[in-house]
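Just one protein chain is left out here, and the rest sit where they should.
In order of appearance the chains are A and B, and numbering begins at 1 in each one.
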Amino acid sequence: MTAASEKESRVSDQFEPRLIGFLCRWCSYNGADLAGTSRMKYPPNLVPIKTNCSGRVDPTHIMKALAEGADGVLIAGCHPGDCHYINGNYRTAGRFPLMHKLLEQLGLEPGRVRLEWVSAAEGDKFARVVTEFTEEIRALGPLGWRTQTDVDPAKPGTAASDRVEEAVPA
Amino acid sequence: MAEEKIGVYICHCGTNIAGTVDVEEVTRWAAEQPNVAIAREYKYMCSDPGQDLIKQDIKENGITRAVVAACSPTMHEPTFRKAAGDGGLNPYLLQMANIREHCSWVTIDHDAATEKAKRILGAQIHRLPLNVPLQPIEVPVNPNVMVVGGGIAGIEAALKLAATGKKVYLVERDPSIGGHMAMFDKTFPTLDCAACILTPKMSAAGKEPNIEMLAYSEVTQVDGYVGNFKVKVKKKARFIDTDKCTGCALCTEACVVRKVPSEFDMGLSKRAAAYIPFPQAVPLRATIDPTRCLTLTGKKCKQPCVAACGPEAIDFEQKDEELELEVGAIIMATGFQLWDPTPETRYSYGKLDNVISSLEFERISNASGPTGGHIVCKNGEAPKSVAILHCVGSRDDNHQEFCSRVCCMYSLKFAHLIKEHLPETEVYECYIDMRTYGKGYEEFYKRLMNESVHFIRGRAAEVSAVALSPEEQGELVVKVEDTLLGITRRLPVDMVILSSGLAPRADAKATSQIFGFGCSSNGFFLERHPKLEPVSTVTDGIFIAGCCQYPKDIPDTVAQAGAAAAGALALVDNATVKVEPTISYIDPEKCSGCHICVGLCPHAAIQYNAEKDAAEVIEAACKGCGVCVAACGSGVPQQRGYLDEQIFAEIEGALVV
Partner (left out) sequence: MKYLYFPGCSAEATGKAYDISTRAMMEKLGVELVELDDWNCCGATSYFSVRELDSFAIAARNLAIAQEMGDDEVCVICNACYTTLAKTNRYMAEDPRIFEAVNGALGAVGRSYDGKVKVRHIVDILVNDIGLEAVTERVSRRLTGLRVAPYYGCQFSRPMGSFDDVQLPTTMDRLFEAMGADVITDFDAKTDCCGGMMMLTREDAALRLCHELLTAARQYKADVLVAACPLCEMNLEGYQPRVNKTYGTDFNIPVMYFTQLAGLALGADPKQLAMEKQVVSCDPVLAAIPA
């Protein structure tokens, strides 16, 4: 545990879930922004990660999040019919049940990974979803999948940075 | 690659961030993070001195990456990326960490907010070493503009753009432009006759060579992106050759089907199957209603219209025309519909005679309307008393929550018109508040107070026909609590006008989906930013103006139309526009040619190259959704700027704190 999370558990006996939220840039990210502009309050447990479309979100991203210590993962996209990329969110909707099945087989409680549609106008929904999700994961307890406590960011010569260099021509 | 040197800039944003997040602590923490060379905090990073900090650190301290922890990237990512570019760093080597909208503004506990800020920032610090320089893609811009909707907003926007030499397609669903304003009698607060101020603009739009008028037409499909929209427009068949038709209207007089409720007159009069919606229509051409015409519905007809038409313009074989137009920008000006008072059952609209809607009253008071401008009840007699009920369907949890802005003014206008036509008639205004906020509006209200109108502060509870006393026999009884007098009153009146609010059009959502932008929670088109970007949408190149964005009066509509025209002009007046380079790339060496991604691409931007036996991205068409990247089982497509490794790094950074 890091010093910060130790402090957290000393300060309150309550387990504080660590949540990752994949937000699509056009709808749910703006919806989260709107929750902010409207000064709605919700628990601080979820860190948003932005992609252009929820259709970019891959099962490996979710697995990575869980392996790195997340207790729950939220994927938020545009409502069906509203996707900025026409039907990217339909891909997400299609992938999600399959991925859920996979995670169940790995022993994961179904409530830990959640898919929601949040539009750019739904700041209140975003706040509500994060609040509910945080409490649900709190009730489920820590997942405890994290395997390493030490993470080296991409240093020169690491596999990650090499892949990045060659992956895409400038 | 050499070790990266990250510059971290933490913005106070006044007290917006610093009031909740311990920015000193976050700065101190950031300085300790891997690859961070410099960590600074500043009150307003977006200001010139703030931006200079970044530029200086690039030039003098050799930072190779930068993260600005501040507001949402939607606000200032372009600002900071430009600053980085000006400082000599590729703009895509700068990221933003949103610790305002996503952190300080939404978290109560300061310690928790500080920890969350560290995580959000940590995600970007971890990601940055994996960012690579990218070049924005410049695409050519089509200089033409499409304006959808031919009401006052659309007409104004079209005229403004045409005056700069741009070509404008003005698409209007009805047979004539003019919109709702053409239906009004007088306009507040000046009491100008609506037709008098509108028709010159309609006429100008009709004659303007730079405006291609596509009346009686609808947009069916929109593809493409900013600067390069491809729009399919269906020009509906009028069954009249518009080149030959002179607008003489003889066909409309000859037509044997005469009992079609007139849409323009709100159903208060009848038109023929062959019709011109109103005499000042632009374009002044007849239209034959295919749902009512005997010939077109397969019945027998002697076709007197054909006999009456000198230029032989009638063509029952005419087909809808499909047009494919290319434009650089689109302005949505599709307007509103009046909120139908039927669901407000307590007001008995549709059940009791002489309970009418505001647009119905506009037509009644209009000299060219169904009653020749005489304000009369259904029985043809002038009302001796009229009650005007405000906020019908508005400011109401059961119907529309929002205030519709114009109804107080138009209700006062109605009171004035009634008093002008019928000085002896008693007029009652039942209101909650008087919202007369505009230029000349309060003065107008004061004027009405001196015209012997009875103002009752109370939202009417019901309109019924139950008479409790002889005076109420045969009358409409308005029950209302007069909150200033503290009593409940019963007003026996001859006519009740329901001032209902402006609602989004029934197909507003479907329209927004065709064009690819969003709606707000009340159903109107969603602007990019409620204060600073009221006429743009989140979709570059698509603008909105007028009541389709939110109810407003004519002065504000015209102002917004001008703003939207300026926004569109700023775009199409340039030869090119820069689009984000966060597009997909497929390495032909690694691709097995399985075709999975080809079918998945929403923009048909992936094609199969048979020679290479691999898929390849059509860069100009790729919008950067990333669906192909997620779908490929072999992990071959990668999205510039959103590589898997970059996303993984963000995840690590968010969780390591």
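Methods note: a contact is a pair of C-beta atoms (placed from the backbone, for glycine too) under 8 Å apart; a residue touches a chain by one contact, two chains touch by 3 or more.
Not measured: the values here are computed from a predicted model.
Colleague: Wait, the hidden chain, what does it touch out of the ones we have here?
Modeller: Contacts of the omitted chain with visible chains: B.
Colleague: Please identify which residue in B:Q56, B:T220, B:T345 or B:T576 touches the non-displayed chain.
Modeller: In the full complex, the listed residue that touches the missing chain is B:T345.
Colleague: Give the residue, chosen from B:T164, B:T242, B:Q318 or B:S464, that touches the chain omitted from the document.
Modeller: Residue touching the absent chain, from the options given: B:S464.
Colleague: Could you please point out the chain B residues that touch the chain left off the display?
Modeller: 345-346, 348, 351, 462, 464-468
We take it that only the chains that are shown with their structure count from here on.
Colleague: In whole angstrom, how far does the Cα centroid of chain A sit from the Cα centroid of chain B?
Modeller: 32
Colleague: Looking at the complex, which residues from chain B come into contact with chain A?
Modeller: On the chain B side, the touching residues are 1-3, 34-35, 72-74, 98, 100-103, 105-109, 111-113, 115-116, 118-120, 123, 125-126, 129-130, 132-135, 512-513, 516, 518-521, 526, 538-539, 582, 585, 587, 600, 602-603, 623-627, 629-631, 638-640, 642-657.
Colleague: Which residues of chain A touch chain B once you look at their complex with the stated criterion?
Modeller: 2, 4, 8, 11, 18, 20, 26-27, 29-30, 32-33, 35-37, 39-42, 44, 47-53, 55-58, 60-61, 64-65, 68-70, 78, 81-88, 91, 95, 119-122, 127, 146, 151-156, 160-161, 163-165, 167-170
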